[in-house]
Structures are given as C-alpha cells and as structure tokens.
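The complex appears here without one of its protein chains, the remainder shown in place.
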C-alpha cells in the first residue's frame, strides 16, 4: 500500500468515525468509552510483530511487554463493556429480583 | 494503488455514503437525487482519458461523446440543484413578491 | 506531466474531489447549508476534471472543449427551462445519460486499453480490469435502457401500464446469468484470445436488453422507486470504472451515489409498505389514478363549495394543509401559497404537512412548496405534526389521498395497511379536494374520510378550486 492509499483510508475512516460516534445514543456513552479503549488496543498487532521478530532482543522484550499491556486492555475493556451492556434492559423483561426465577 | 487499497477505500466510502445520505433531511430528497446525478458524472474523467489518448480513433470519438453526455449531466445537474435549493427559504426573509424589491 | 505519472499529488487531488462530493451531500442535511454544499460539489468536479486534463498528454483539446461546451449549453438550458413538476422525468433522463457515458467509457477502455494503462507486459488487458470493464459496461447499459423506459413512462411518451411478457422472470434471470457467465469466462481466458470482442459486445447487448426487459413490466406509478434504483446502479457503474482507473474520486462518488439510490428506494418502499422485490417484480400500479375500480357501494357524502371552505377557514384558529400528487398535477402550489397568506393575514395559523411519500418522488411536495415561496419552517414532517390534528380546526387536503387513508391503520386487508398516515379524522373539519368521487389514489383504494361527518368534498381541479377559495377569501 502506498502512502496516498493509506491517507485515503484514514480520511474516510475519520468520516465514518464522526458519523458512527454521533449515532451512539447518549445513554451508552460510558460503554462507548470502554469499548473504544478495548479496540484501540489493536496496537497489539505491532507488539506481536515486535515480539515475533528475532532481530533485537530489546525489541522482543518491549514487544512482549506491549502484548501484556494491550491484552489487559483488550480483555478488560471488552469484559467491562459486556458487563455494562447486559445491565441495560427493557421494561417487559422482568428484571432484578425477577431474575432469580 | 493495489486492489486491496481500492477495495478498502470503496468499503469505507460505502459506510460514509450510508451515513451521509441518512442524514439528509427528507425535505431535500429531490435535490439529493439531482445532485447525485451531477456527481456521478465524475465518470467524465474516464471520458477525458479516452478522448485524450491518441491510441484508437474509435476510442477517441467514444470518449468525446462521453464527455458531451457527462457534461450535460454535470451542468444540468448542478444547475437544477442550485435552482431548487435557492427556493428553500426561511420565514423571516421576505419571499415571493417581496423579491422584486 | 507525463501519462500515468505515479505522482502522489494527483491521487491526493482526486481524494480531495471525493471529499468535496461527500461534503456536497452532507450539506443537504439542512436547507441553509445546502447551497454551500452544492458549491462544494461543483468545486470537486472542477478539481477532478482539471487534474485529469493536466496529467494527460492531450491530443485533441479543441474537440474536448467543444464537447464540454455542447454539454454545458444543453444542460444549462434544460435546468433553467424545466418545470418543477417534471423533476421525476428529468432525473430519469439524466440517469440514462450517466449510464450511456459509462458504457462509452468502458467501450473506449476496451478498444484502447493502453491509453487507460490497464495492459500487462504482453499487451493484454489485465484480468481484474476485464471484470471491472465488463461490469461497468453492463451496469451502465442497464441503467441507460432502464432509464429511457422510466423516462418515457413518466413523461407520458409511453403508457404507464405494465407490459407483462410471459415467462419474463425466467428470461430476465437467464439473461443476467448469461452476462455474469460471459464476464467470468472473459476474465478466466489467460490471453486476450480470439473471441474477446465477441464476448464484450454480446454481454453489452444483453445488458441493454435486460434494462429494457426489467423496467417495462413495472407500472408507471412505481417508476419513482425504479428511478432511485437506477440512480443507485449509475453509482455502482461509476465505482466500477473507478476500480479500473484506480481513481479515488470515482470510487467515493460511486459509493455515495449507490448508497443514495438504494436508501431512497428503501425509504419509498418502507413508506408504501411494500417490499422492494414486489416493486421490481412489476405488474402493480397499472391503473393508478384512473378511477377504474368503480365498484364501490354508494354511501352518503357531503359536497362543499369554495365559499364554504373560505368562510370556515377564515374563522379557524389553525389550518393544516396536506398536499399530495394531485396538487403537483394541477400545479396548484402557487395559488395554494396565496391562500395560506390570506389566511395568515386573518390571524389563522397555517401549517403545511408533508408525508414522506406524498407525490411521486421523495421530497416532491417540499420542492413544489418551496418553488411557491412557502417558507420551510411552515412545512412539517409526518411525525412532527401528527399529534396536532386533535387541536386543529381544519385539515385541508389537496390532491392527497392514500396518505390520509385511515384504512392504513385499521384495515388489515388493505394494500396500504401498516403505512403511517396523517390522523386527519381528528380535525374538527376536513376539506378534501379531488376531481371526482370515483378517482382513486396511487394504491387504488377507497377512502373512509370521504364519508365522514366532518368532511366536505370539494370536487374540481385543485388549482381551479383553490383559486375560487382565494376569490371568496378576498371579499
């Protein structure tokens, strides 16, 4: 991929981000913060490349540390988002105490 | 540009199109049809390339015909959109008969 | 600069053009931003054209300028002269041109692949480009012939009645499969072997035929959905050519236009409570507005006069005007606005209520009212005004019918059941303008509102009737 392709992808992705975020309902803004956290850890791809490469030991260890940090975020971020989202319920489904049935 | 870059650009552009069109106010759906008409004539770029190339005379004449057709659309489409859009006015601005002042 | 320079600035210029097209559509989210949006669109087109001109060695500039000038004259004249009520036809006509232009470009690229930079070392067209070219040409051809039929039906050059060939679904599907088969075969042939031309021309001819065959069975009243669908196709054709030319502006535009057409078709189908498939399968809407379904039982109804209407509306607190297709046919928008102004001068609150599928095209009524200088803040959408009918003295229905039919809410067997409609029956008084008691709307069904206690039918041409109301209001 040449630079201009990447730039084009980036610019269009910014438009998509703009629209998709504005379409998020305000009630879910906290889960939005949590899930953006999780997905921004896609940086783990870079850490994997660093750890996989056998070039420099220092780079490898930095990569492994990056993997661990990003993993905390990925697992933690998606799990906490899922936890929050399961809390949002409609009226008709009996909730709360009703759940123990 | 390789094929995957182009594909990525296309897919993201589809997302942008989806959001941007849904955000158009229903009152302006007719101008929307007219202006999409105009911009889809960007196909004139292909016609220009065909007409510019000195390869095959047939291709050149097809290109020239394409230029003429696309130009009808470009000028006609933007002009008719502009004509429609100038009609949409707010209340406070005195309109109609008031215009002759 | 030389041909096919891999100059990144060229690619960036096309990207900017594409972004300007996005901003052009984005502007349409509000009337005040829309004019600037349109200028963005023009600027984007200028950038695309100029970039193409300066990055190619041009062997024939005078001819090209003549072609552009010719197009400009025709386009500008048409745009200035066209009546707003003829917009559906105009859009169809314009689509046919885009489709044909796509066919011409694809054919030119096929004949002169070198000029388009899509040949491999051996001088053959690249496999992926072969697919793109063929698809671009085929979609363009379908768009062209389909739009020509849509134009003829909308413009009255051809009867709106659906023409139903026996076995048409089989024929159409078979032809489309044949086109795809030829495309696949063409792409798979390792060399541009003998028969290359034959394959291209056959696929193209079949595509022209399919466009024709697909549209003739569809009734005139369903044409707006078809026009939108063809709009979408013209976008995909442009995108296919963008893939061939590696041109970001064309790809972005294609996606925008493709999405726009698809979404507008969807909105129309949803508001009419019909599936897209049923529209495309055709055969519906043949008798629209012809009043052929006269087998209704006679029930009592009240006839009103222009004077009655003028008298009652003058005394009202609030009048809601509901325009429909009949207003467009009668060109009654200007005199309607005059009536509204007279009522406002009497202290009456006047609002215009527009249903998403009133008329025959999305946004049809809005453009006509805007043409008549009705300010857009007097114009309300269905969900914003529907709660107000209970507090409204007069619902003034002019040339609308299906969009005020309560059967959509109550009668499960009605073809329009489930379509959202105006709750006009809650208004204290209803005036209903149409030409005759036997005439029906697009869906061809009777309307309970005609026979309600508070309804008065004003039977006449819409323009004539409103002129009479205006006269009555003036003294």
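Going in written order, the chains are labelled A, B and C, and every chain counts its residues from 1.
Just so we're on the same page, a contact is a pair of C-beta atoms (placed from the backbone, for glycine too) under 8 Å apart; a residue touches a chain by one contact, two chains touch by 3 or more.
The shown structure was predicted, so the numbers you read here are calculated from the model rather than taken from an experiment.
Can you pull out the displayed chains that the omitted chain is in contact with?
A, B
Write the list of chain B residues that the hidden chain touches.
Residue positions of chain B that touch the missing chain: 2-5, 7-8, 11-12, 15.
Given the full complex, what residues of chain A touch the hidden partner chain?
With respect to the unshown chain, the touching residues of chain A are 1, 3, 6, 9-10, 13-14, 16-18, 20-56, 58-60, 62-91, 93, 95-96.
Definition applied: only the chains that are shown with their structure count from here on.
State, to the nearest whole Å, the distance from the C-alpha centre of chain A to the C-alpha centre of chain C.
Inter-chain centre distance comes to 40 Å.
Any idea how many Å lie between the Cα centroids of chain B and chain C?
Result: the chain centres lie 14 Å from each other.
When you check chain B against every other chain, which residues touch at least two of them?
1, 6, 9, 13, 16, 20, 23
Where in chain C do residues touch two or more other chains at once?
Within chain C, residues 11, 18, 22, 248, 252 contact more than one other chain.
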